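Working notes, structure below.
A single protein chain has been removed from this complex, and every other one stays in its place.
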Amino acid sequence: MTAPLLQVRDLSVVFPPRRGRPPVRAVDRVSFDIEPGRTVGLVGESGSGKTTTGRAILQLQPITGGSVSLLGRELTTMSRADVRAMRRHMQFVLQNPYSSLHPRMRVADILAEPLKVHRSVAKAEIPDRVAELMRLVNMDPAVVKRYPHEFSGGQRQRIVIARALAVNPDFVVCDEPVSALDVRTQKQIVDLLHDLQTKLKLSYLFIAHDLAIVRAVAHRVAVMYGGRIVELGDADDVYENPVHPYTKNLLEAVPIPDPARQRAKLAAATPDPNFRGRDGETGKCVFGHDHSADHSPEWHEVGPNHAVSCKFWPPGVTPLRS
Amino acid sequence: MLEVRDLTAEFIREGEVLRVVQRIGFDIAAGEAVGFVGESGSGKSVTARAVMRLAPEGSSIRWGGRILFKGQDLLALSEREMTDVRGRRIAMVFQDPMASLNPVMTVGQQIDDMLMRHMSLSGAQARKRTVELLGLVGIRDPEHRADDYPHQFSGGMRQRVLIAIAVSCEPDLLIADEPTTALDVTVQAQILRLLMRLRRELGMALMLITHDFGVIAGMVERVYVMNNGEIVESGAIDTLFAAPKHPYTQALLAAVPRIGTRRSA
Partner (left out) sequence: MSDAPAPKKHHRGQTMVFIGLAMLAVLLLIVVFGPSIAPYSPSKTSPNSLDGPTAMHWLGTDSIGRDLLSRLIVGGRGTLFITFVAVALALAAGLVLGLTSGYMGGKVDLIVMRILDVIFAFPVFLLAIAVVAALGPTVRNLILTIAIVYTPAMARVVRGPVLSVKRWDHVEAARSVGVGEFAIAIRHVLPMVISPILVQTSLILANTIFTVTALSFLGLGPPPPDPNWGSMLAEARQFMELAPLTVIGPAVAIIFASLTFIVLANGLRELLDVGSR
């Protein structure tokens, strides 16, 4: 097994109390690795903490605890100048291609900005590199004098991706990169990300709420709920043999593009499971282990490279022993 | 019940005319559920708004053709007559529930208003019905929640409130324009189930607009596929899924991400 490119350990982000509301544990002791050239899909619903996790890894969000190391270098204790220099290796593709490009900068300037910041190519070579980046994302280099509003959503997202790749990063956080796009455009962007990964040996953290898309891109999947990872495993294991009831619930809710099956599914009665039920409980967990006694992590192997949390199980639900 | 013939919609911007809906025709029978699928810019939302005779925010639009609703041409009605149709006979649910709710009125007041205006109920009668409606759309503790403001609800709950407002006057036709696009997948499933249940219980017709074939699959009997302001294919849902004829429909269906499609490498 190769050494991980990115190692996240017990990452926590607590939002301070505001207007009388209690502090929020947005990210709670999240740990996972990403190997070189691999994709980890991070799925969850809004408020699950998945976007905050991505921003915290990129040091765009102050963290409360834990560690993030990229290429063996610890990011959380680095000076701000060093983190800026490390941004050469880690980049960000934001969700909304309409708002993540400066509306008054030409595409050429948008793509040149990271090159200038990191002085990655000589000044005279910048136009060549910009053209190369446009070709990399399958766009015509002739249009670089245009402004973002002159492009469609899919084209803008290509520009966003080109900007992220400008400095030859090793790792890219893609935060819902296709959820603002039409289905056909989604597929094109997903295919593009796939090709770029093969070509450039990129690692992705692919954050999305759409489980079907994550299935198509991820090698491993982490399911987040309430700021925690509740299930983590190879994509096939998590999708075909989900263990945590929240994962099952999430997979169950995905609409199937098949009228007969989808009709049957909508007609079936649904329980409204309460995943908060067991939170903070003491004594034996659903796996029959007393974590408060030996301070072991609330984390249980259910298969090779596949583990689930014993938190957030609805009352009365237990893991089936096989 | 609804017969649309030769419908056109033209945006007028700085003297230029841009036709976004090109002489389309479709029908919706009483109690029927019909889907409109297309990408952004296909004209599906403008078509939905045409039935309500609503111009998209901040634009000027010119309608042409006929929209016969129970034999009455909606495009020929005066604005005042149209106000009686809107909300009362035909109601609409939009993608962004927060934008469609008044932030400074409690949700109860907003439903009361509809009931008092369209159903001529008294204040007390209206409130009783409002509480029933909130219960109907699955809001727990409706008596108290009626006094909450929109921002005190989650996205999914807001969409339920919006649906409660839409069905408050028991319309003959409910138009839902991307009602679940902004919502999480589990909430989406709940809202779709709610729409199905209400349709059955209230016997209304449903016009569901979406870009997502997955959303439409279990919800409607017939589908119209739109591209560039035209209907390129229509038919019964099962037939269309099983054997799409138009290349555009085929391309759309092929692009739908499927939960069973694993990574290729």
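Letters A and B mark the chains as written, and numbering starts fresh at 1 in each.
Everything below uses one rule, namely that a residue touches a chain if its C-beta (ideal position, glycine included) is under 8 Å from a C-beta of that chain, and two chains touch if they have at least 3 such contacts.
These numbers were taken from a predicted model, which means no experiment stands behind them.
Which of A:I63, A:V160 or A:A307 touches the hidden chain is settled by the complete complex: it is A:V160.
Within the set A:E35, A:E113, A:E132 or A:D234, the residue that contacts the chain not displayed is A:E113. Checked against the full complex, the candidates A:G72, A:P103 or A:G316 give a single residue touching the omitted chain, namely A:P103.
For chain A, the residues touching the chain absent from view are 58, 60, 84-85, 87-88, 91-92, 94-96, 99-104, 113-114, 117-118, 160, 163-164, 166-167.
The criterion applied here is as follows: only the chains that are shown with their structure count from here on.
Interface residues of chain B facing chain A in the complex, by the touch rule stated above, are 39-40, 155, 184-190, 192-193, 196, 211-215, 217-219, 237-238, 241, 251-253, 255-265. Across the interface of their complex, chain B is touched by residues 39, 45-46, 153, 182-187, 190, 194, 198, 209-213, 215-219, 235-236, 239, 249-267, 270 of chain A.
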